[in-house]
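My questions all concern the structure below.
One protein chain omitted, others in place.
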Amino acid sequence: MGKLNQKIKEEKDSGFSTVVSGRFTNKDGRYNVKRKGVNLFDRYSWYHTFLLLPRFKFIGILVIAYVIANLIFASIYYAIGIEHLTGIDKSSPVREFVDVFFFSAQTFTTVGYGRIAPVGALASFVATFEAFLGLLCFAIATGLFYGRFSRPRAFIKFSEIAVVAPFEEEMAIMFRAAPFKNNMLSEAEVTITAAIEETKNGKLVSKFYQLEPTLQKINSFSLNWTIVHKIDSNSPFYGYTKEDFNNTDIELIIMIKAFDEVFANTVVQRTSYITSEIIYGAQFLPMYHSSKDNKTTILDLDKIDEYKRVE
Amino acid sequence: MGKLNQKIKEEKDSGFSTVVSGRFTNKDGRYNVKRKGVNLFDRYSWYHTFLLLPRFKFIGILVIAYVIANLIFASIYYAIGIEHLTGIDKSSPVREFVDVFFFSAQTFTTVGYGRIAPVGALASFVATFEAFLGLLCFAIATGLFYGRFSRPRAFIKFSEIAVVAPFEEEMAIMFRAAPFKNNMLSEAEVTITAAIEETKNGKLVSKFYQLEPTLQKINSFSLNWTIVHKIDSNSPFYGYTKEDFNNTDIELIIMIKAFDEVFANTVVQRTSYITSEIIYGAQFLPMYHSSKDNKTTILDLDKIDEYKRVE
Amino acid sequence: MGKLNQKIKEEKDSGFSTVVSGRFTNKDGRYNVKRKGVNLFDRYSWYHTFLLLPRFKFIGILVIAYVIANLIFASIYYAIGIEHLTGIDKSSPVREFVDVFFFSAQTFTTVGYGRIAPVGALASFVATFEAFLGLLCFAIATGLFYGRFSRPRAFIKFSEIAVVAPFEEEMAIMFRAAPFKNNMLSEAEVTITAAIEETKNGKLVSKFYQLEPTLQKINSFSLNWTIVHKIDSNSPFYGYTKEDFNNTDIELIIMIKAFDEVFANTVVQRTSYITSEIIYGAQFLPMYHSSKDNKTTILDLDKIDEYKRVE
Partner (left out) sequence: MGKLNQKIKEEKDSGFSTVVSGRFTNKDGRYNVKRKGVNLFDRYSWYHTFLLLPRFKFIGILVIAYVIANLIFASIYYAIGIEHLTGIDKSSPVREFVDVFFFSAQTFTTVGYGRIAPVGALASFVATFEAFLGLLCFAIATGLFYGRFSRPRAFIKFSEIAVVAPFEEEMAIMFRAAPFKNNMLSEAEVTITAAIEETKNGKLVSKFYQLEPTLQKINSFSLNWTIVHKIDSNSPFYGYTKEDFNNTDIELIIMIKAFDEVFANTVVQRTSYITSEIIYGAQFLPMYHSSKDNKTTILDLDKIDEYKRVE
């Protein structure tokens, strides 16, 4: 375990626990905390859940819900009696149920061809309710779709690794980030919090330090941004050797905040680097170049992790 | 009534009235103010009202509105004459009305099976208008659903009680808060305003004081946050005894503001603690622990109010 | 015209023109500026226009658009030939057109009873396009409805008049504001800009001054807020007499900015007071009182303009 620069003030306001239980922030930026207590429905915001669901799962859930809703309504119509629906194919119970199922679907989606239609109060009542429910469900689906794709996201790609390399007479910790979509980011700001494990009264605890980047803010975030923390006398890592970096449990918790001009909203992206993701003695290679006609800059996102060894 | 620390400057910009009329802020964070004057429609934003309605009331109102709309349209069709609708079951007036009602519902939801359909200008005109109105109503319902579930909310749970306990050689007022859903909060900031009742010229008035927390801001709000106001010489409560705390009308008005990274929006949660909710000589018990595999922190929300007596 | 306090620095960054052409800000808070040039479509954001339209006009426009769309499509079907629609009542040309019109409406709203249905490629093609267009139009209407009612608005009522009254040994300009709906405002901030007409080189020009309120910000904006600008030696009005106030063209341009906790958004409301709306020697009367059970504060919005004469 490395000996920390004692001059540097520990940070109290990280909001993380000093008790060590694995990573504080997962690689994808989510907090590594589980909640229990209260009841399940209170503990989950179903809207947050639907927003963060992968696309295919989301569509899958909609399809399954549609099928289940129709099965339930088909059963109700069937229980009421198929004689209350006109145009049903009565050649076999299976065909009956199939026709009832499709009648339900035609009602739920409000297609209503009318080949099959309800007669009598009960079947009509259920159909009336089903059409209403169908429209509300599609109203909710509309909201969920919009919520999902309009959610302001940062679309910032971080390098998988951080490096430690010589920089202006000192060593420096560096990692990089780049916007990877057709978004427009400006006024990007970075915060680096280091969680460093130490033994205190015989127990392992984490201490938190704010690491100063050489540039905390950039006006236009259109190219890659190499964020540099210089390990000078103001850094908690001042005096750290390669061995210290390899043998101490370190976690760099990164947050970039920027203004997305398409969403006209502030967006945030997080990531973290733990000891095994910090490479001592390596330097990033450039990742952009001029276009052939020299009129545009080309940013090659596949090169974000390319580095060469130094020393 | 306790004698307040005279050194501390009263706060003028709380925005609350100094006249004492019960709690300033309700436990759920809403202001304890009623409005009258202007007319009812101007005094309520129906959209705010619909946003804040409990889920079941909201759905209930939609259902009732749907039924009423269909009753009204059914009456109109009935008044026009059922001979202008094809396919009506004319075996009894009740059946007639039932069929007309369901025709209305099939039009309002745009299902339009066609078993019953309008003939003649008047019935067709009403149906044309009803289908249009139906679509607009579902357009509005879509907006309300989306407005309800996309509304940025803080999902912060406060402890029901605040405690007064020894802290770093002094006493301190403490309460805690924790995010209780699958949201991602960062840059949380707390404001504590104390309203303390005093006699001034023989009348009871409230004076307001800003209480300094030991940490005003935390970077990551993923675990519980115990907010501590140290009762030192900069606190209006400096020198307060247990009796003072029990016998003075105090209200601590709390506001936490944070950035929700899923909504990409600032969210706010409020609460308040009145004298009977402040326990002197008590200390909160820890509410998080490591998972068995030591890789995650588990936050137990049911423990948020657990405390032990001290002294 | 009053003689202004020469010590006070004129404000250069109001953004208004110094040329005098009536009010700078209308009573409802909109800028008193007209634009010409570019073309009409570029000069108006139709979305802003629809957002700001009074409710009845908005609904009216939707209804008219619906009728016109159906007239156009009915004409097209009629031109194609009614023999391409089944179920048309051919007893007279008027009845034919009426049936075609209602067929169009049934298609546009996707009701599709089927009593009248297209046969043949041309009529089917138009119906296919009309149903598609209908759905897109209702998609747009859904967005407009949502945009209209979800638009963050301040719902702040200003007093119609400002008063000049004695205040802490000096005179002060006062006006008041109150939230009048079931919204939750916090961190309200006021800005007062005074535009004062002066003769400069024989021409009338406006000079702008920032007026300092005694409280610029309040934490909770739940009751009325009386905004006070003390006319002391730091005010441009220092030394102004009643006659000066009555004979000088003054415009106080007010902006309140607050955070609405229901919308979770910053909202802004503006107004202005011109000379004729500033009453010298008047004082506002209180507009809130305790409820009978002394547990709530009642804010009476109808009293916002009540004042008594002083001196």
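For clarity, chains are labelled A, B and C in written order, and residue numbers in each chain start from 1.
In this section, a residue touches a chain if its C-beta (ideal position, glycine included) is under 8 Å from a C-beta of that chain, and two chains touch if they have at least 3 such contacts.
Worth saying up front: this structure is predicted, and the values here are computed from it rather than measured.
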Which of these, C:75, C:246, C:265 or C:291, touches the one chain of the complex that we don't see?
-> C:265
For the chain that's not shown, point to the residue among C:68, C:139 or C:285 touching it.
-> C:139
Decide which residue listed in A:83, A:212, A:243 or A:300 touches the omitted chain of the complex.
-> A:300
Which listed residue (A:68, A:204 or A:262) would be found touching the missing chain in the intact complex?
-> A:262
Of C:48, C:90, C:200 or C:242, which residue touches the hidden chain?
-> C:48
For subunit B, residues in touch with the removed chain | 110, 112-114, 142
Considering the entire assembly, which residues of subunit C contact the chain that has been omitted?
-> 12-17, 19-25, 30-38, 42-49, 51-52, 86, 106-107, 110-114, 117-119, 121, 124-125, 127-128, 131-132, 134-136, 139-140, 142-143, 146-147, 151-153, 191, 193, 253, 255, 263, 265-268, 270
Identify the residues of subunit A touching the omitted chain, counting contacts across the whole complex.
-> 62-63, 66, 70, 89, 95, 98-99, 102, 105-106, 109-115, 138, 141-142, 145-146, 149-150, 155, 157, 180-184, 186, 188, 215, 217-223, 225, 259, 261-265, 288-291, 294-304
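In this text, only the chains that are shown with their structure count from here on.
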For copies subunit A and subunit B, work out whether under half or over half of the interface numbers are shared, and give different or same accordingly.
-> different
Rounded to a multiple of 5 degrees, the Cα superposition angle from subunit B to subunit C is 90
Using mean CA coordinates as chain centres, what's the subunit A-subunit C distance in Å?
-> 38
Whole-Å gap between the CA centroids of subunit A and subunit B = 27
By the touch definition above, subunit A meets two or more other chains at residues 110, 112-114, 142
